[in-house]
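What follows is a set of notes on a single structure, which appears directly below.
As you look at this complex, bear in mind that one protein chain is not there, while each of the others sits in place.
Labels A, B and C are assigned to the chains in the order they are written; within every chain, residues are numbered from 1.
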């Protein structure tokens, strides 16, 4: 009696773990796969199930005349995203590296400031930044978006680099110095390889987030330069243009490829 | 003592924040000799090693090597080899690359030859292209030593070089280090908390406690003539008994046993002292004996030809004695026994106040 | 500012959010202008059709997509340093602009195409570039042609198929005032329409966040009827959707769209060149075709095939023109009432 109950409980356990677990997994990636499927839809509207297979939306998306504005928006957004990654890397990697070695009291009091943007809504920040800008008599511009993105997304890289830098044995750098290496050589040959996976992972996150951000871009962006997420949302809202699905397909593919590359490269200890 | 060869540490003080961790540390390492810095963890031995390496700048004092003052020299120009605790190998470089790291200034062929020579020295030739994480602890240690020796350093510093290894391997590598030291003959400072290791490898010990040098000497000197109660207890076992000075050569232990020393002690009568004795300098008897302390027999453990005896004095002090197994009595547990010390081997220190 | 009408905020509207100190985007001064247009197909069409024409006239045109309401907000925010040189708005907003002194009367002699405009389009504050005729868009595969506004609320076949939208939309605002009249209300008393909406809410198909949002829902089959302009219907047909346009029984509320010159525009010559291009016959012929299907105001431009399917020049001439002054007086209050009515 007790035995059958125990057996039943164990069976239930595995049904729950595997059954519900896989169900949740499907729930997480289902919508993404659906977006991918829809992008090959041959019909003119985005109904599910799709009417047939075609590459027409991709053709249309890559057509430089029909989709010129999308290309421009993508170019603008990639420009901002790459600049953001560069700026963030420049200020964040050295800071995370230094703070991993700084006295606990110092790093403990500084880290909350550097990590705050992770939990503060970027919308509120965007509003605040816009107010500050207007107070200074400046207008939205490329630089404003760049700085805004850097401020909001820097913690993403800070966290990934800090994690690795903290786990890096400080004796490695000392060993390098006792072996006669200069500070620069020590940094390039010893410290940097240690935190590089963190920089890559962080750069990836920052890039994706910058490319995807709406609120900061919206408030701080130059109205004459359309950015990709705004453009895509306008498309999504104005008419369910199949190109939205095609863009989704491209973005999913990009994310997946980068993810696999990252996994191969050094994600082994990035997280 | 010549001051233009060897490594000399003079009056070094250092503080981390408000906490002073080194107090007026001075000792010398003769050219080509191995000195072990020995002490419990947190005694400042690693700090002094780091000060020698240049990884920290001491608040006061000088460090000189072969006549040159190192105090103002940058780490990378000190030309010292260092073996770190847990080895600090560069895990993203191969064994050969690790060893070659300090040889960037050499031409390629010369560098290659030197790396090969060192690989041979530490017998790691087949592992040249492996990455450190795939090696065993002993092999990693040898890579660390080879890397430190590669630059042909004026002195070698080793921070707990055997700490990460298991016991059997440790003895083997210690022997190997001694062999290598005989070959290379390099001035070496080694930090350890393990007295046996220190004694096995080093000709000179520097015993440190609480940021201070307690005693410098050969292992034998330190064992036989400890300069302090701490050293006495730290190197080998020392039974400690509270006593009072009764006269120029007389003591009375806490339980009233009168001990007559064969020499004068430099304490004024009435001063509280701690008397120490090595286990092997106590003899056991089941009958009352003049000058012997009465104790309760607890147990005896066979250690080869010796018997290690645990007993407890009337005031609760635990005492160990080591006697030859063949002769001597075998009391029952709880039986009263008498322990008589070899008075010529007793040490007398001011009363132990900190309980160390 | 308080009389500024409220508009349900939309994503597209957001893409051109008002900023108080928005200074003109960095660009070469002198030979260029920034013109605000509605985002979406307007923006694309103006960029492709007008930019080369303005360039030919020697000026560089930057199209800044922005909803009419946002254009005003930005202008009000930075007095003396207008972010745009030219605006694109409907009378609802023109009225406010005139009252706030944000735009200038133009000099018609500087427009080559002025005389070709229909008399109604020759507005002293700037030429009308098109006229939007509004009515009801419906899906003939799902519902019958509605006879008018009342049928939408009274005929059961439209239940769960009708989309509504807030008073931010000109199309919707005009529809509501017309419906209100049909149910016995006046501009001063909108209670009848609000009562109607409140009782109808349980049967509503969806409430849209913006005019264009309705088209997305329509495409998805989420709704089958909504208040639309002929341009909306043309766009949906272009996307392959079955869609028809119905004129309401009370007449089709119409609204012209005009280009205005911002007071203090950095380069009036460029603005004139831009206006001229927008009312040029060649441009309007192109814009009259799908997907924009804008009803031309240039008399030399015939109604394109797609436009002719919805309206005739006679219908346009007889269209209903709402009283924007009365609407603007109450609009913010209506917006507020509507928003609170629909939020669950």
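To be clear about the criterion, a contact is a pair of C-beta atoms (placed from the backbone, for glycine too) under 8 Å apart; a residue touches a chain by one contact, two chains touch by 3 or more.
To be clear about the criterion, contacts and distances are computed from a predicted model.
Asks: Name the omitted chain as UniProt records it, choosing among "Nitrogenase molybdenum-iron protein beta chain", "Polyamine ABC transporter", "Peripla_BP_6 domain-containing protein" or "Heme exporter protein D".
Replies: "Polyamine ABC transporter"
Asks: Taking the complete complex into account, tell me which visible chains touch the one left out.
Replies: A, C
Asks: Out of C:44, C:70, C:244 or C:276, which touches the unshown chain?
Replies: Touches the omitted chain: C:70.
Asks: On chain C, where is the contact patch with the chain that was removed from view?
Replies: 1, 4, 6-9, 11, 13-14, 17-18, 20, 69-70, 73, 76-77, 160, 165-166, 168, 206-209, 216, 220-222, 339-340, 342-344
Asks: On chain A, what residues meet the omitted chain?
Replies: Spelled out for chain A, the touching residues are 6, 9-10, 13-14, 16-25, 27-32, 34-35, 38, 46-49, 91-92, 94-99, 101-103, 106, 110, 113-114, 116-125, 127-129, 131-132, 135, 147-148, 150-152, 154, 158, 204-205, 208, 211-212, 214-215, 229, 232-233, 236-237, 240, 244-245, 247-248, 251-252, 255-256, 258-260, 263, 271.
Everything that follows uses one rule, which is that only the chains that are shown with their structure count from here on.
Asks: Can you name the chain that lies farthest from chain B, using the mean of each chain's Cα atoms as its centre?
Replies: C
Asks: Taking every chain's C-alpha mean, which one sits closest to the mean of all protein C-alpha atoms?
Replies: Of all chains shown, the one whose C-alpha centre lies nearest the global C-alpha mean is A.
Asks: Distance from the CA centroid of chain B to that of chain C, rounded to the nearest Å?
Replies: 89
Asks: Measuring from the mean C-alpha position of chain A to the mean C-alpha position of chain B, what distance in angstrom results?
Replies: So the centroids are 54 Å from each other.
Asks: Give me the residues of chain C that touch two or more other chains.
Replies: none
Asks: Taking the touch rule as given, give the residues of chain A at its contact with chain C in the complex, in rising order.
Replies: Within the complex, chain A contacts chain C at residues 43-47, 68-69, 130, 133-135, 137-141, 214, 218-219, 222-226, 230-231, 233-234, 236-241.
Asks: Hey, which residues of chain C end up touching chain A in the complex?
Replies: That would be residues 10-12, 14-17, 19-27, 34, 39-41, 43-44, 47-48, 62-66, 77, 83, 209-210, 212-213, 215-216, 219-221, 235-236, 239-241 of chain C.
Asks: Applying the document's contact rule, which stretches of chain B touch chain A when the two form their complex?
Replies: 53-55, 75-82, 84-86, 88, 90, 92, 101-102, 104-105, 147-148, 150-151, 157
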